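Quick one: the structure is below, questions incoming.
All protein chains but one are shown in place.
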Amino acid sequence: MTHAVATNQTILVVGGGVSGMTAALEAAECGRQVLLVEKTPTLGGRTALLYRYFPKLCHPTCGLEINLRRVKASRNLRVLTQAEVTRITGARGDYSVALKLAPRYVNENCTACGACGAAVEATIDDPYNYNLSKMKAAYLPHAMAFPQRYVLDPSIIGTPDGEKAKAACRYGAIDLGMKVESLEIRVGAVIWATGWRPYDAAKIQPYGYDRYPNVITSLEFERLADPHGPTGGRILRPSDGREAKDIAFIQCAGSRDENHLRHCSRICCMASLKQTQYVREAYGEAGKSTVYYIDIRAIDRFEDFYSKVLADQTVRFVKSKPARIAEDAGTRDPVIHGVDTEGYHRYATRHDLVVLAVGMEPSVNGADVPHEIVADSSGFIESAASGGFFAAGCASNALDVNRSVQSATASALRAIQIVRKADRVEA
Amino acid sequence: MADPKYAAYVCKGCGIGERIDADQSAKIAEKEGKIALVRQHEFLCNAEGVALIRSDIEKEGVTHVAIAACSRRAKTEAFEFPGVALARANLREGVIWVRPDTAEARETTQEMADDYVRMACAELKKMKVPAGNPETGRSKRILVVGGGVSGLTAAVEARNTGYEVVLVEKQAQLGGWAAKLWKRIPEREPHAAPVDTGVQALIDAVTQDAGIRVYTNATLAQTSGAPGRFKASIAVESGSTATEEVGAIVQATGFSLYDMNRLPELGAGKSPNVMDQAGLESLARKAAPKGLPIRRPSDGGEVKRVVFVQCAGQRDDTGKHLPYCSGYCCNTSIKQAMYFKDANPAVDTVVIYTDLRVPGNGEDFYRSAQKKGVTFTKGSVTGVEASGDTCRVSFRDLILDEDASIEAADLVVLATGQVANAGVDIDNPQATDANGTKPISILNLDYRQGKDLPKLSHGFADSHFICFPYETRRTGIYAAGPVRRPMDIAQAKEDATGAVLKAIQAAENAELGRAAHPRSGDLSFPIVQLEGCTQCKRCTVECPFGAIDEDEKTYPVFNESRCRRCGTCMGACPVRVISFENYSVDSVGAQIKAVDIPDEFSEKPRILVLACENDAYPALDMAGMQRNHYSAFVRVIPVRCLGSVNTSWIIDALNGGYDGVMMMGCKHGDDYQCHFVKGSELANSRMSKISETLKTMALETERVATYEVAITDIKRLPVLIGDYAKVIEKIGLSPMKGFA
Amino acid sequence: MGAPGEFNLAALARYGNDFLAEVEERVEEGEWVKMCMQCGVCAGSCPFGPDWEHSPQKIFMMIRAGKRDEVLASDSMWMCTSCYNCVVRCPRKLPITQIMHGLAAYAHRLGLAPKMQPTRRWSLLFWDNCTKTGRVNELKLTLGLYFMDGIVAGFKQAWTLRNIGLGMLLAKRLNPFELIRGHECKDKAGIHRMLKKAAEIEARKRGFAKP
Partner (left out) sequence: MAKKEYAFYPGCSSQLRGSASNYLTSVNTMCETLDVKMTPIPDWNCCGASISYAGAGELSRHVMNARNFALSETHLPGQDVVATCAACWLGAKETKQKLDASSQLMAETNEALKEAGLQYQGRTEVRHMVEVLIEDIGYEGMAQPVVKPLEGVKIAGYVGCQTNRPFGIAGESFENPLYLDKLVETLGAEPLTKYEQKVTCCGGALAFSEPEKSQKQIKDIVESAYDHGADVIVTPCPLCQANVEIYQSEINRRHGTKLDMPVVYYSQLMAVAYGATPKAAGLDGHIIKPKKLQEIAVKVVPVDLDQRTRRPRGENH
């Protein structure tokens, strides 16, 4: 599908995470022509890497399955993966967009039989496990990947491994000669759904993420709990592979902090509350969770979930932003130092594992997107109603999945309003 | 349409050719499947293989295609043949990938493959290409119920998209709560000060647009019909009723404030100087436009000290007040404190909170208030006593860890929460809402299942689904704004915009006779043979979407465009008169019968697995992708929803000699994950009743088992299957073999 | 010393802005106090945290709660050893060290600081010492400190620490001649005039009575 035809009645959606897929599908199911471009080799985005959603503790891949079915069923929606927008010119109702398509080295003949993966030896960091594990350099991103087609990592092109992969494929699906392609298309409206990235925990120096193996991020913790993850769903300590049963969750790791992210990332409180239930799921009464927080932001009916966790004997809450983490030289246990501000109680508490509830940073900061787009000082895009650009989901604000989908649905309508004006003009 | 012509294609790619005898499978398709045109191919999904099928369709007039290759979830873009009935036998993820590649496994693996070919052929014979719902929509107008910010936004956005709007507001004026505010919370940088509500501009846009018909002082006397042909009878002030035909509905009926008079302990009713946030807004609206300071209601005295009490009657665990958090109130108190600080920095303003909840850029707004000298105190208020013209606010200071009090507060503002105006609780029409008032119906739907939208928790008409916030249980009717979930103006506008898109989509789908989410675009629809119907009402009661009404003789009346194609009605029908063209009691029944059942001495049990196509079936696929092996004795049939499973399938299977039946559906209960809401729950209760029947058949109850399965259960499923196979081994093969 | 005339102490209301306003006007960096969000990072970061009664964040809350006497008479801010841990970690970028110093200085100016607080006396001694000649006279400073509590205590102190003194002497890091004539700036007089002026300006600006 590298040759996507588009007109000024087409809506371009940038980003194939839950927000982008939603915006694209809702517009397409209203009968509009939509082109969805995704930078990575698969749709699904960040939520596909979560184990469960709060507050229902249901699985993100369940909704993803439905959305993928909708994608497969829709005749109005076309998808380009490994595609990036490099330039946008024109005005609302008629933009010309330059796309850069990275080579996959695997064509549509691929049946995802896995022979190439078995054949190559080289391994690379597995970004779908936040690099907690390695994967073959010929890979299917994950079990829910769409398109269901393998990818060759550029690092093995021109190496014997590349040739091994080619030799292993019986369907002529591997094309080592693929090059970067560029593509110029015309669209009427653009929806930015470029999502977010976890704030770089290493920058939060007092917590020693860069120095202590048993200090990890909330995103990495999701992978540890996930049966698809590097530990097959067991919560193991990076330092020694021991089961971590006494786990600390530190809120506002990078958020609400003028040294890092000024804004509140909204999701982290609920995410940590949810993760305390992973600990319970894994160990029952034997598990122990401690949440260090400033304010618990369990808004609207999320409060029910908070109350449930409050009642859980295995979970303890400490109103404190920890000052620093030290490491026990012998056991490599992280020791959290700080003060419980409700009455000023000093503590130095040892845990098996510390999970930093890292903040949400927009993946595309204002500088990287076309100048027509207005971004606030945090890098969140403020959809300018006057233009033909709209932000959806976490590109627009720190949002949970539910609110991201709302936001994406709304921006789909705004985009439709632009292109229908365009087709009026055409007619 | 021409006579059906059947063709079957057996793919040998991805190792199928090596692992099973494709010739044999092809022969089976021909002989047992009675398929005229059977072909084998080395690599069916490539361009040349697909071209072969295409040319058979064009040149040979093939109308029905069975593909024995990979899972129905794979290679969908290759195997897409518009206007052709398609059945797929899953020989890859479903057979060779879940079986060990060993000599001893070869025989059972071959049997597995052969059965799936038989099943696909049998299904194909029972399939028709759906023609689409004949009862298509006529109207694409959008009815908006409620004239507050959410409703006004919905109306304007619908118009901007080119759709006509009918707006019904029960009050005399438009604007709702927002029109009662002095200013609103900023949503853009610098988040430094309250901003204009912008509601007047919205009102003007609506009243000046000829494409929007506005009814004020009006309510819905009745709403009938379905997407594309809703009929709304609107009772207007004069007493007369107007009738409007609309394609879809946005319900933006907003909220009522939690009644502060239920909070005497916080001084409500004890002094006019104790008020809720709305009370303070009206004081501000009186004073601020004239540039006057807000004065004390009791005596018009100067206001020197204001205390804001957060979570007043909210986040309550005593059961007396609202258990939830309304989310917007922290920002609102910050905004209101700024009313005072911006006018006169000398006024003391204290916000007493337990958790300050200002997500996102609210943090900047919080910071701005601190800069202006608003004092924030983490504490829990224990009481407010009025004495003369001031109040004493007693609280526990949680930071200083001591009991404290603020004397001589001129105003005390209680941050009370939002109570949804969501109409009557259809499950319990007599129930009163959180304010103790008995709600009256808003939509007055003439639906068999009740007058209003089903409610979720705490009386809000929300969606239960995290990924699908607009999923409604009443197709074509979408809740927006605080009726759905507590929210502020900015969120309500966003929400209303999204809801309008869904409404437009529903109207468009109705016109084309297509299903709405989650089976978007599905052209099949339930067909009922009324002559066989026994008026048992199960379908009308059990339909999760209230799609089926009853006529005066209590026969079911299907409203296809309300229907979501889950098949729950089909599963419910004891006399099997409900079916879809491409999914019916027969199409599944035939697959069950097609399986070759070895005799009781073979030591080869057969276990029927009915798997939800959205979670259990993908999980089985992914188990295969991970090469997690499982028993060769199972035969899996994907179903739209466990709710669509008709008990007759189970009975027929057992009569036919199957040794056991595993039903794999989604989690049910409070946190249900069934995308048709009640499907898995209904299946579960139906199966609980089946044990009687089993006894009469002299069969062990273990022969039918239901499981809650999640899409992530790629490791668990093979284990479940293995364990169940052991159970069957233990109780022995079915005595029913050979009787069928 | 300036009793804060225009601040109505009598009617100092709990959780009112009176004391906060006083701090903002009269204490170095005092305008930052209101920006604290009570996260507690400063409290946990202070190396001398275990030694003091009120953590910085708690002192900020006490100021907002209008606890004027408790704050100004507190020994806590005198425990600050100027390590700036709290400053670099504060998520609201409050100059906490400076505020602690400012509060201490203000308490001292009002004569409310604990009289025998050793750091208060040490601080005064130091300033006095370094401004007398423009440079610190380390020997006089040390001796001055020893004899702060009188001759006897001084000799005791000097005796207990004699090895250190001796060591420093041997290491040529304590210069006995400093007693007679130590380091000093040439323009002492200029420095004194300059500091006198600075004190006047500061008093004028912060509304103190003339020093």
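Letters A, B and C mark the chains as written, and numbering starts fresh at 1 in each.
Keep in mind that, in the parts below, contacts are C-beta pairs under 8 Å (C-beta built on N, C-alpha and C of every residue); 3 or more make two chains touch, one makes a residue touch a chain.
Given the structure is predicted, the values throughout are model-derived calculations rather than measurements.
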| item | value |
| --- | --- |
| Among shown chains, those touching the left-out chain | A, C |
| For subunit A, the residues touching the chain missing from this view | 205-206, 208, 211, 324, 326-327 |
| Touching residues (missing chain, whole complex) on subunit C | 28, 47-48, 51, 79-85, 87-89, 95, 97, 101-102, 104-105, 108, 113, 118-124, 126-128, 130-131, 134-136, 138, 142, 145, 161, 163-164, 167-168, 170-175, 178, 183, 185-187, 190-191, 193-199, 201-202, 205 |
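Please note the rule applied: only the chains that are shown with their structure count from here on.
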| item | value |
| --- | --- |
| Distance-maximising chain from subunit A - centres being C-alpha averages | C |
| Chain nearest the overall C-alpha centroid of the shown protein atoms | A |
| Busiest interface, counted in C-beta pairs | A-B |
| Distance between the centres, which are taken as Cα means, of subunit B and subunit A, whole angstrom | 23 |
| Computed distance of Cα centres, subunit C from subunit B, in Å | 64 |
| For subunit B, residues that touch 2 or more chains besides their own | 378, 399 |
| Interface hub residues of subunit A, defined as touching at least two other chains | 256, 319, 341, 344 |
| Touching residues (chain side subunit A, partner subunit B) in the complex | 18, 25-26, 29-31, 51, 53, 56-67, 69-70, 72-74, 109, 111-113, 140, 143-144, 148, 170-171, 226-228, 232-233, 256, 262-266, 295-304, 307, 319, 341-344, 376-378, 380, 382, 397-399, 401-403, 405-407, 409-410, 412-414, 416-417, 420 |
| Residues on subunit B engaged by subunit A in the complex (per definition of touch) | 13-15, 43, 45-46, 70, 74-77, 157, 160-162, 188-189, 315, 317, 323-327, 355-364, 378, 398-399, 401, 457-458, 460, 462, 464-470, 485-487, 491, 494-495, 497-498, 500-502, 504-505, 508-509, 517-518, 520-521, 614-615, 618, 622, 625-626, 666-667, 671, 673, 675, 710-716 |
| Complex interface listing, subunit C residues touching subunit B | 13-17, 20, 34-35, 37-38, 57-58, 61-62, 64-65, 92 |
